[in-house]
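Step one of this worksheet: look at the structure below.
Partial view: only certain chains, each at its native spot in the assembly.
Letters A, B and C mark the chains in the order given here, with residues in each chain numbered from 1 onward.
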Amino acid sequence: MYRDVIRGVYPGRFQPIHWGHIEVIKWALEKVEELIIVIGSAQESHTIINPFTAGERIVMIKAALKDANIDLDRVYIVPVPDILLNAVWVNYVALYVPKFRYGIARNPLVIRLFKEAGYEVLIPPPYDRAMYSSTRIRRYMLEGNDEWKKLVPPSVVMIIDEIKGLERLREVSGRD
Amino acid sequence: MYRDVIRGVYPGRFQPIHWGHIEVIKWALEKVEELIIVIGSAQESHTIINPFTAGERIVMIKAALKDANIDLDRVYIVPVPDILLNAVWVNYVALYVPKFRYGIARNPLVIRLFKEAGYEVLIPPPYDRAMYSSTRIRRYMLEGNDEWKKLVPPSVVMIIDEIKGLERLREVSGRD
Amino acid sequence: MYRDVIRGVYPGRFQPIHWGHIEVIKWALEKVEELIIVIGSAQESHTIINPFTAGERIVMIKAALKDANIDLDRVYIVPVPDILLNAVWVNYVALYVPKFRYGIARNPLVIRLFKEAGYEVLIPPPYDRAMYSSTRIRRYMLEGNDEWKKLVPPSVVMIIDEIKGLERLREVSGRD
């Protein structure tokens, strides 16, 4: 019931979640019974790199999964603050999440850290990163370019609108 | 969609979750649209007071909610590590969870902290605390008294059994 | 102007400041040109031992000094959070305060730490500690015994009244 379930951990900052993430999540759910989405740098917010709080990211991810018709019952969404100790990071994540077998990552450092900690790694196929990228989305937002709205699920657009996310991003990037 | 949902935050350590907690959760779900269960002292584990990791507690809470036929779609389960700054604690929790209107608590300090931070507080009716108490459950476990199994939902018994929770509790309380 | 001024550091938690502290401050101001009152455990509040925030303690101390006709221009009031490294604590305090020559303390550990860090120590004469003690004051407050009002300067009574300090102390000591 607990130990035998095959789970994978998919870490990211999700600032914000976009269709590229959704593709990875769908792909992962074909490989594992349950997927744990780890919201990294959970303590960060109100910066250009990390504009949204962990709480806002939880809501966006949940809504995005619904937009994509993903079975929420097979997904955990867990915020994890930074520990700033690379060699211990995977063990630290393991403390916050249900027992898992796979790390899910394409970033070479993250892959390495999962492997050094004794986990198997699932490497998802690359999505179109020139297109789908949180960095790019935040740049579009700052530039007032509405193209970003095509890159994220519709509920994410609505939530960012409700919390006045563009205004926030502009202000946190501002100087007096 | 996001800002207008009426949410409440119910913090606890859930070491482990028991029927008393479930009663509070059911009561709260009659008052709010969505309930955020905050797993406090998330960084703690392997002590007599906090034997289970945040990840294990997430799984137990989810399973317990299912045992009790609670609609998981209306519930968030969010682990939050300690900050050790009482005056800031509610704001710190707010960073990790979706926007909420109510704190849900009976503990006078917790009630006060929610109020000082500007939140309304819902005080659930008292459940039978002489009976349902995590402290008591852990004491039963240490004494080898199976009465504890009646105090928690059946899935929690199974999970604690799978992770050899009694053995762990005995060992973390031991001395060489 | 800066380096040649003879200063002393008087650390305490001041939960709350009482006439015994005032006596030490007056005594110290006869020995040094400027006195630095360090509010220790500045990050703590809302506990039985540390009910008041650093900000509230700053205001109480300032008001108490005025009640006692102490020349505020010769006094610094500086909150310093805990560092939890005894061997480094004095150097850590030194980072937060103007350059000083003397530590002012009666507690043997504090005296020792000042000396090990290379500072001279001024040991104030004992005031009546059976009478003047923050612990005793907080106990009186909890018991509803108005005797505590005689032990602190009148402005401190007024401020504690304004911030509903007794109610807070009662609540932080409560259990649900």
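Note that in this section a residue touches a chain if its C-beta (ideal position, glycine included) is under 8 Å from a C-beta of that chain, and two chains touch if they have at least 3 such contacts.
These numbers were taken from a predicted model, which means no experiment stands behind them.
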Taking the 3 displayed chains as part of a homomeric complex, how many copies does that complex include in this file? 6
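Here, only the chains that are shown with their structure count from here on.
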Treating touching as the only link between chains, describe the layout with one word: line, ring, star, complete or other. line
Any idea which chain sits dead centre by C-alpha averages? B
Comparing centres built from CA atoms, which chain ends up most distant from chain C? A
Counting only Cα atoms for the centres, state how far chain B is from chain C in Å. 38
Whole-Å distance, chain A centre to chain B centre, using C-alpha means? 25
Averaging over Cα atoms per chain, report the distance between chain A and chain C in Å. 47
Name, in rising order, each residue of chain A that touches chain B in their complex. 1-3, 42-43, 45, 53-56, 58-59, 63, 72-73, 76, 78-79, 81, 94-99, 155, 158-159, 162-163
Which of the residues in chain B end up touching chain C in this complex? 84-87, 105-113, 126
Residues of chain C touching chain B in their complex? 43-47, 53, 168, 170-172, 174-176
